[in-house]
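A protein chain is absent from this complex, but the other protein chains hold their places.
Then we have subunit A:
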Amino acid sequence: MPRARVTLCTCLAACLWAAPGRASPAVVPPSPRQQVDAVYPLAEARSELVTVELAVTVEVDGRVGAVDVTRSGGPAFDDAAVAAVKQWRFEPARRGDVAVAAKIRVPFQFAPPVEPAEPPGPTDSPPVPSTSPTPPAPDASPAAPAPGPTQPAPSTTPEQPAPSASPAAPEPVLDVAARSRRPPPRAASDFVVERDVLAAPPRQSAADMLSSAPGVYVARAEGEAVAHEITLRGFNAAHGQDIEITAGSLPLNQVSHLHGQGYADLNWIIPETVRSIRVTEGVYDPRQGDFAVAGSIDFDLAVPRRGIQLRSTGGSFATFRQLVLWAPKGQDDETFAAATVRRTRGFGMNRGGLSGMAMGQFAFAAGGWRGKVHVAAYAARAGLAGVLRRDDVAAGVVGFHDSYGDPSANSQSASAARGHLALDLERRGERGAVTRMAVWTALVDFHSRENFTGYTQRGVVMPEWVGRGDLIEQQNRDFGGGMRLSHRTGAWRPARWFQAALEVGASARIHNVQQAQNLLQAPQNETWDRRVDATVLASDVGMYGDLDLRFGKRVRLRGGGRADVLHYDIDDRLGNFIAPYQIESHLVGHRRTATGVAAGPRASLEVAPVPWVSLFAAYGQGYRSPQARQLDEGERAPFAKVHSTEGGVRMSPWGGRLQLSAAGFATFLSQDLAFDPEEGRLEKVGPTRRAGAAVQLIARPLPWLVAAGSVTYVHAVLRAPPPATAENPSPPYVPGQLLPYVPPVVVRADVGVDKDLVELKGRPLGLRVGLGYSYLSPRPLPYGQFADPVHLLDASAAVRWSVVEVGVEAFNLLARRWAATEYNFVSDWGTRPVPSLLPARHFAAGPPLSVMGTLALHF
């Protein structure tokens, strides 16, 4: 259902000034702590901007009291605005140290649903009273905000004069809302996880926040410096191979990454700066590009709660994290700077890590353009415990959370570093026209040493070298840049029952990727075999067109097409390798180029029989670019193509306080990838098919309570896995087999309570409690095995008073011994006299129960 693109500008309490001569301190107006977007009443959709203005009483405890419509946009829009604002929470207005009730003016702007709504730019809004450098008029005295007709004088400040009720008193507007949040959904499974849900349970990283989206499972199986592994609605996306992941205009997937195609490291994102996450499950939007196979994920980075935040966290396993966040008051939510340092000893052998990250954004407006500069840097290094055989753990050879006591196992580690810069520009025109431009550049380095199989490898360069340990060293250094352009026309309305808009866009990116893979002999890490030494130049030029047609008030058809040209130039310095038993007839090295086109349509149909119900049907074709080193000279770059289709419903009854979505889906992928432990990377497993259903429910029955839950079921099978070959006589997969590593059932529940309990010395004492629960059904593994199911419960509680918040966070509260990921393959760790050549279950342990204490100061 298209959601209202609400431009939220809060009018701060009329900074009325008390009578001359009074020495009362100035009133600091209330500031929103939690905002909920209004839901666009689609059945009443209009082509023009609709404004609803509310007079809102913010009580001394920060809750919303009386709400009056002072400017109506029509009953449906009025109701939507009132329902949304009643879910808001504020830091109350203050006079000195005393909280006072205040009335503020809150204008909601409902942009036409053909167009992502954007609030006025900073220049469109008057300055913020509380932060305005302009001093009050000399003859003005501080005063309480203007009360409405029903508002009593602030009870906490009986000594204050009654606020002026003069309707003529100006009520300056504060642009408290951020930029436009999200475009309207394309399908029933086009989800936005809002900040209140994201902040409900404790999170250790921004990637963990993805767990709150239906059908998503996130694991950190390879330590603190390697990207998370993400499973999305039947796709084992590994480190990002099947999900296009972005942070605004910045793409995060790395092409032809040695560790895994589409590798996307989200560890640089500071979770406190994530305002919302859009998770589009499926491919229905022409803007979705490379890697949008299972869908796409976009992080919206902004800090709604303004001010300076210092947060220290410490607890189990000598873990410590320090956050410094500065979100200048009065500035756009997208303007902030933040930095964190985190170190941990880890929950078992060889799991310690240290990381640091800093990021900043500055939103600005100039010459009719709105812009944003984003910059970030990140570095991390961590030990890796690696995987363990389940039979070794059962036999007591090694502890569940330990690592093999072996030099090759203990030499496992990973490090990562990145720096990037992005600039976004946007200009709005009449009737919803908008032009966007963005450029970005990024340098990303990855280095890992991992041993999955123990001692099974034989040297390729020196075949007589064996038994030196399968410690695979991978290095991938990517320097790239790109841009995005788009223009959406203004709405064209030739008839009352019809309107249309067209968006055309282009994107381009180019990467220079240096990559190497070797085998190392621990503990000196001597190189004993070379597997990869290559430079890849990868470029992608994409174009799309997106038509938006509306038929009356209840039917909307969107769709278009996208085409991408991908080009690769590969310098494979170990190509045409001469084996020791061959006569040297040439020099080693193989340079080649390949180009290909991926094109396909995307379309979605939306029908809204009643204002709070939307029915969706959607279809689209997406693609994943190839691993460059697998291409031959002149080959038309083969793309993994996906056909994605879905039907479903979205409902938002009860004024949007209840949101329900249900969808059935099917996807067909031409070439899937699965993890190959022997090489430590992804390998082809043939075409796959998925079918299933997902249900999500979000309830905000009370201003201080949010609950979200989802259940996703998917039946994912391999249609034609690679047959047995001389090189692989015992393939791990058979046709019709359940797709490995994909949990058929994923359940997720989040509950958040954020309530002021009592008043203490004039300030509210607030309580925040959060729970997050995840369940994964047994995951199929190669060779007919199943991983154990996963139950995880995380919880947090905190109390706050004034600028201080003290809390405790518990992860894996049920103290389950669980596997973050499981595999089934052959290994030899020397734990038995005669090695087995049959596949055995291996796992990477998930964290045990860990408890963290937090102390936060918010100024």
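In the analysis below, a contact is a pair of C-beta atoms (placed from the backbone, for glycine too) under 8 Å apart; a residue touches a chain by one contact, two chains touch by 3 or more; residues count from 1.
Rule of thumb we're sticking to: contacts and distances are computed from a predicted model.
Colleague: Just to verify: the chain that's not displayed, which of "Lipoprotein", "histidine kinase", "ABC transporter permease" or "Succinate dehydrogenase cytochrome b556 subunit" does UniProt list as its protein name?
Modeller: The missing chain's protein name, per its UniProt entry, is "Lipoprotein".
Colleague: Any idea which of A:613, A:738, A:803 or A:849 touches the chain not displayed?
Modeller: Checking each option in A:613, A:738, A:803 or A:849, the one touching the absent chain turns out to be A:738.
Colleague: Just name the one of A:467, A:580 or A:653 that touches the chain not displayed here.
Modeller: A:467
Colleague: Contact with the hidden chain only, please: which subunit A residues?
Modeller: 455-456, 458, 464, 466-467, 678, 713, 715, 717, 724, 726-730, 732-734, 736-738, 743-745, 777-778, 780, 782-786, 789, 825-826, 828, 830, 832-839
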